[in-house]
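Sharing a structure here in structure tokens format.
Here the complex is missing a single protein chain, while all its other protein chains stay put.
Showing chain A:
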Amino acid sequence: MGQGKSQFTEEELQDYEDLTYFTKKEVLYAHQKFKALAPEKVGHNKNAKLPMLKILQYPELRVNPFRDRICKVFSSSNDGDCTFEDFLDMMSVFSEMAPKAVKAEHAFRIFDFDGDDMIGVSDLREVIERLCGPELKLGDSEIQQLVQNVLEEADLDDDGALSFAEFEHIIDKSSDFCHAFRIRL
């Protein structure tokens, strides 16, 4: 295996370009970033699987409150360990070119902590707690009130949880989502 660009053939790059929102150059750039996380391992095998802890070294993920969820959602083995393709997927979804709908699908999965396909009360509490960071804690009643408010605004069918359609509706109406849910390569 050579260095840098020679690690991919033209067909592979074309393939990545077809399946992600990146151009070939961007794919190569993403690979550089991926390689920087574990130079030796990736230098040896371009699609090496890196453990979640290594992936979390990526600057944007390191400080993200949902970092473990992001890794789990994008990991093809569902345990948070990511290969380069998983990483590329992640970056593609977070890139500027990805449409809102795709971003919303992944955001929904990230926020759905218990994996029941609904963002329920417990998920919302978890999201709010994580957002405020480890140091500041909102009171229980405050969180309760916030959750109640969110549900009142967005839970159209009154089942006490947000389904994907309801979540997508929120995202559709939000002008800031695309700005916020973005990691530049």
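By our rule, a residue touches a chain if its C-beta (ideal position, glycine included) is under 8 Å from a C-beta of that chain, and two chains touch if they have at least 3 such contacts; residues count from 1.
In this section, contacts and distances are computed from a predicted model.
J.: Select, from "DNA-directed RNA polymerase III subunit RPC6", "Trafficking protein particle complex subunit 9", "Colipase" or "TMC domain-containing protein", the UniProt-recorded name of the complex's unshown chain.
T.: "TMC domain-containing protein"
J.: Spell out the interface residues on chain A facing the chain that's missing from view.
T.: Touch set of chain A with respect to the missing chain: 15-21, 23-26, 29, 59-60, 62-66, 74, 76-78, 85-86, 88-89, 93-94, 99, 101-102, 105-107, 109, 111, 115-117, 124, 127-128, 131-133, 135-136, 138, 142, 145-146, 149-150, 152-154, 156-161, 164, 167, 170-184.
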